[in-house]
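First the structure, which I've put down as structure tokens, then a few questions once you've had a look.
One chain of protein is taken out of this complex; the other chains stay put.
Chain IDs A and B follow the sequence of writing; residue 1 opens each chain.
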Amino acid sequence: MGEERQVMIETIDLHKYFKDQHVLKGISVKIYKGEVVAIIGPSGAGKSTFLRCINRLEEPSSGKIYIEGVDITSPRVDMNKIRSEIGFVFQSYNLFPHLTAIENIKLAPVHVRKIPEKEAEQKGLELLKKVGLEDKAHAYPDQLSGGQQQRVAIARALAMQPHMIFFDEPTSALDPEMIREVLDVMQNLAAEGMTMLVVSHELGFIREAATRVLVLADGCVIEEGLPRQLFNNPQHPRTKEFLSKIL
Amino acid sequence: MKTKNNEALKENCLEKTTWKERYGHWPWYRRYEFILVSFLALIAFGFALPRPGLPETLFQWLFIVFYLLLFLVWAGLILIDVEKPNWIKAIAATLILSLFGWLFYRYSGAQWDKLGYAFFNWKVLSETGSYGSTVTGWAELFQGLLITLQIAIFSAIFGTILGLFLAVFRSLNDPILNAFIIIWVDFFRAMPIIVLMMIIYYALPYLNITLSSTVSGIMALSLNSSAYISEIFRAGIESIHHNQVEAARSLGLTTMQTMRLVILPQAMRVVMPPLTSNYVAMLKDTAICSSIAIMELLKTAITLQAWKANPTPLVAATIIYLIILLPLARISTVLENKMKSKGITRSIRRQPKAA
Partner (left out) sequence: MQTNQIRQSFYQRYREKFGHLPWYKRYEFLLPLSLFIILLGIFLPSGRPSNAIGWVLICTFIFIVLLWVVGVLTDVEKPRWLRAIAAFGLIFVFGFSFYRYSGARWDLFTKTFLNPSMMQGAWSELLLGLEMTLKLALVSMLISTVLGLIIAVLRSFKNPILEFFLIIYIDFFRAIPLIVLLVFVYYALPFLGIALDPYLAAILAVSLNYSAYVAEVFRSGIESIHRAQVEAARSLGLRSLQAMRLVILPQAVRVVVPPLTGLMVALLKDTALATIIGLPELLYKGIQTMIWKANPTPLVTVALIYLLVLLPLTRFSSYLERRSKKWVKSAR
């Protein structure tokens, strides 16, 4: 069935060194359009690094990365263009503190996509409505709670109408009562058919929304499969150990 | 039996009550007796001070300084003590201040009767000014002030542009450019402004580069401040967390867009306080331009004083400087303190003008 589906991301033998530390040890994965792939694994496994390598916030040391068929490790590629097609949601929200929520959202559409200011504002307001924050449009990030900030960050990523969104532990910096509101937004996105790559340990979310789970340990993909299958019947001993700790 | 015993004990104690127990266990130097006695001793000692007028021998100088220090120690002992009532502290403080004033009055050798005539002789300024001028001294001083402000504004503009330019290029982290910029910054930070000004004004003409005194002054000031301002901007840029850059880049903004839309607006807030104090320092430094004969405030005052043989213009100029600079210095201190309380202490200051 995979034949006709468009490959969104393909990495081939991706390696990453930090000085003499070998963080990613040859990762090869294919991610198709509309998939919601969850990446789990113990801390220090290289999950975040993997995500950041794919849109080259970190430079991969070797290996190839294709995004929609374009080899982005080539020096000829316009990384900014590629990045504008990939939404990225950070663990620490990283909203721009000198701009209001709506200004945060329309910054990139106006300056990268060159969309007229008014149109961008219109779209931004729609997005804010979508994440349930239409009344906070003119609030500055430090006037918002963590969960609200993260939802604005998701809206900011969506404003570029990306082909895929990466989530780098979007809920791990949040207080427990705020996690739900962010996960709801993410679940809605998944239901709309957005291609998503999520580093998260929210097993409830993964079970409901993810179409596939990758288990990363020590820089390698040690196991992958459907969430239910993987959670109920893990094969690799490291997976078993890890799941027993977080379940 | 017990009560009797107790009473006996009490009596025993009363009998043995020492002076110390009754009057407290303070060390000797904190007791009122000592303070009073030493005060009287100091007063008596004061009669041994030399006669009014500029002291002639080194010994007399040392004697006066020693007396002052002794008094300071005496007052310090009172002021440092939490137990002493406030009125005694107030008396001690007033005593120090008035002693200081009195010693200065007596031994500075000044002829105080001339004070009004020499320093506050405003008539000198309301007459027509220096040689060949048709306006009053006040008007000349005002013109000087205008030139001072002009020089300050132009130097601030050029210095800021140059400094921002250097800082942005520095943020590209290119080793070759960095080396060059570091040399530039170090050179102009180490070079005294007055030397730079003299070189530009007196030495460059020998190379056939003849600049007017005003241009030389502005050039020296802006080159000097460009070094400080670039350091300020660099600190501002570096104070922005790398997360912000990543967030901007992940949205597809280019390096320069990230700089312009995300980093600089945030850096501005960090940069504002040290930048303000830098501008205040620069306004102060314009006075150095008098050394290359620019008719700014100080030079005008010096010329007027020479012409009128009366220092009132200089006093007036000093007062004008104070009126302008005192509030500005206060504002910049307040801004910096505000910043510090927010936990942002990355301020590269132009030493020492804004300590």
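Keep in mind that, in the parts below, a residue touches a chain if its C-beta (ideal position, glycine included) is under 8 Å from a C-beta of that chain, and two chains touch if they have at least 3 such contacts.
Quick caveat, the model's predicted, so the values are computed rather than measured.
Chemist: Identify the residue among B:I64, B:L79, B:L99 or B:V215 that touches the chain left out of the display.
Modeler: B:L79
Chemist: For the chain left out of this view, which of B:L125, B:L141, B:L221 or B:L298 touches it?
Modeler: Within the whole complex, the residue contacting the unshown chain is B:L298.
Chemist: If the hidden chain were put back, which residues of chain B would touch it?
Modeler: With respect to the unshown chain, the touching residues of chain B are 27, 72, 76, 79-82, 89-90, 92-94, 96-97, 108-112, 114-115, 118-119, 172, 174, 176-177, 180, 186-187, 189-192, 194-196, 198-199, 202-204, 206-209, 254-256, 284-285, 287-288, 290-291, 298, 302, 305, 310-311, 314-315, 317-318, 321-322, 325-326, 328-330, 345, 351-353, 355.
Definition applied: only the chains that are shown with their structure count from here on.
Chemist: Roughly how far is chain A from chain B, going centre to centre by Cα mean, in whole Å?
Modeler: So the centre of chain A lies 53 Å away from the centre of chain B.
Chemist: Can you check the complex and tell me which residues of chain B touch chain A?
Modeler: Interface residues on the chain B side: 243-244, 246-254, 257, 261-262, 265-266, 269.
Chemist: Could you please specify the touching residues of chain A with respect to chain B in the complex?
Modeler: Per the stated touch rule, the residues are 55, 57, 80-88, 90, 92, 94-98, 107-108, 111-112, 156-157, 160.
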